[in-house]
Every structure is written in C-alpha cells, then in structure tokens.
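Now for chain A:
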Amino acid sequence: MMIEVRDLNVTFSSGKRQNHVVRDISFSVARGETLGIVGESGCGKSTVLRCLSGMEKGWSGEIALAGRTVGKSRSLDDLKCAQMVFQDPYGSLHPRHRIGTALAEPLRAMGRQEIWRTVERSLRQVGLPAAFANRFPHELSGGQRQRVAIARALILAPPILLLDEPTSALDVSIQAEILNLLADQRDEMGLTYVLVSHDLAVIAHMCDRVLIMQDGRFVDELSKRDLQDGKTHDDYARELFEATFI
Partner candidate 1 sequence: ATPADQLVIGTSLAQVLSLDPQQATEAKANEIMSNLYDRLVASTPDGKIVPQLAESWQVDDKGITFKLRDATFASGNPVTSKDVAYSLGRLLKLDQAAAANLKRVGYTKDNIDQLVKAVDDKTVRIDLSGEVTSELLLYRLAMVVASVVDSVEVQKHVANDDYGNAWLRTHSAGSGPFTLNRWTPNELVILDANKDYVSGAPKMRRVIVRHVPESQVERLMLERGDIDIASALTASDLATFDNKKGFEIQRVPTGGFYVLSMNAGNKYLSNPKVREAIAYGIDYKGIEKTIMGPYGRARTVPVPENFEYAIPSPDWHLDVAKAKELLAEAGFKDGFTVNLKTIAQTPRIDLATAIQASLAQIGIKVDIQQGNGSDIIAAHRARNFDLLIPQTGSYMPNVLGAMEQFASNPDNSLEANNAGNFVWRSAWDIPELTALTAKASLERDPKRRGELYVEMQKMFVDQKPAVLPMFERFEPIVLNDKVHGYVGHPNQTTRLEAVTKAETD
Partner candidate 2 sequence: MSDAIQTDLTVRPPSLSARISGSTIRIVSRLGQEPLGMAGFVILAVLCVVAILAPLLAPYDPNIQVLSDALQPPSAAHWAGTDEFGRDILSRLIYGTRITVQTVLSISLIVGPIGLLIGVVAGFFGGRTDALLMRATDIVLSFPSLILALAFAAALGAGLTTAIIAISLTAWPPIARLARAEALVVRNADYVAAARLYGASPLRILFVYIAPMCIPSVIVRLTLNMAGIILTAASLGFLGLGAQPPAPEWGAMISSGRKFMLDYWWVAVMPGVAILITSLAFNVAGDALRDILDPRHARS
C-alpha cells in the first residue's frame, strides 16, 4: 500500500466552538491507483489532503506514506514521498519568481545537483518550452501555470501526488489538457494520486475508486464501474450524483 490512513481526526478549535472537521477516517491507496474524494464545500476534503502532505499539524491518528509511518512534522525524506498540486494556479506560483526559479527552488531545498538541467527536463515533461524558464507567472495562462505547478510537484520525483481540485479554476478545454497530462504522467511514472474535487465528472473520469465525503466522514465508496452505472449506496451520494448530471 502506498498510502495508509487510520482513524484520522482533525479538530480546529477556534474560540469556544470546537470544529471537528475530519472524523475517524481510514482508507488506503495502492501503488499506481488514483483515489478520488468528492463532497460539498467545507466537508473536509482539503483537510485530509493537507494532513497527508504534512501541511496540517493538528491531526491525530496514523498515516503511512510509501510504507513509512510519518509524524506531524516531516523530515526532508518524508516530504519527498508526497507533493501537492493546488487549486488556484494563480496563487500557487510566487509572482516574483521566474518559472525557472520556481522549479529550481525544490531542488535547492533538497540540496540536489545539476539544477538547471533538471529544470529544463521537467519543463519539457509537462509540455512547456524550456524558454519559459525566463518568464514570470503573470506572463503565462492559467493552464500553463498549472502545468508549471505540476512540474514543480513532480521535479522531486515523489511517488505520490496529492491533487486538490487541480482544474476547478480552469476552462473545460484547458481542464482536458491538464487531466490528460496528469493521466500521462501517472502512467509513465507509476504515480499514485489522491484527487479531490467537487466535480464528480472529473473524478469519475480520472479515478479508479471514489470516496464520498460528508461532514468529515466517508459515507460511500464507489468503484469506476459504479460510476459508469450510476450506482450509489447512500442517499447523499445519490443526491450528489443527480445534481452533477442534470
């Protein structure tokens, strides 16, 4: 198993009111598998991803990535296991760093050599010309930016990629390009994905298995087959399903 999560709980305590956002979640993802998580806004999807990536410190439970149990603060090696792609391509690149710098940063942080060659290669990998290294993010379109973000996540060659609504800020036509790119990379490098989205169509297209989340819990699990057949086991999942395909 590439990812194993057991009894994950997250509680935000803001003031008097405690906010139990993720409740007793357990799941696992096999190597090469793509797991989708859907649910309405605020149900805790991103929080789960943030726990996996290590951005969220306030969780309890057990998380193992690529076979090693990880704690709340991650070592550089832990970080290398999983990288993340964010929703907003406009916010995930530093506006004053050139693309080349943005891609070189992870390599520098990890103390790698041959930085610029790697940068060049990874730009090609996501279908961008090497000359883009000298551009600023604002000189790129949204889709191109998301490519750069994916390149940056992949440049450290992590086995796991966490995708938080990677296409919801993009047009359908661009979305198709990005989804294709993601699928290609997965197949080429044998990556494991966890994809969060509220767009069931995207999830269904990409994922082998879908978890449906409501109020911090998983209420349903659907296989690719189920999705094609429109089969659900839970009322909420049914509702969601119908709303998507009006």
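Keep this in mind: a residue touches a chain if its C-beta (ideal position, glycine included) is under 8 Å from a C-beta of that chain, and two chains touch if they have at least 3 such contacts; residues count from 1.
How were these picked? Simply put, all candidates are chains of the complex that A comes from, given by their letters.
Here the structure is a predicted model, which means the values were calculated and not measured.
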| item | value |
| --- | --- |
| Touch assignment for chain A within the complex, options 1 or 2 | 2 |
| Of chain A, residues touching candidate 2 in the complex | 53-55, 76, 79, 83-84, 86-88, 91-96, 98, 100-102, 104-106, 109-110, 116-117, 119-120, 123-124, 127-131, 133-134, 149, 152-153, 156 |
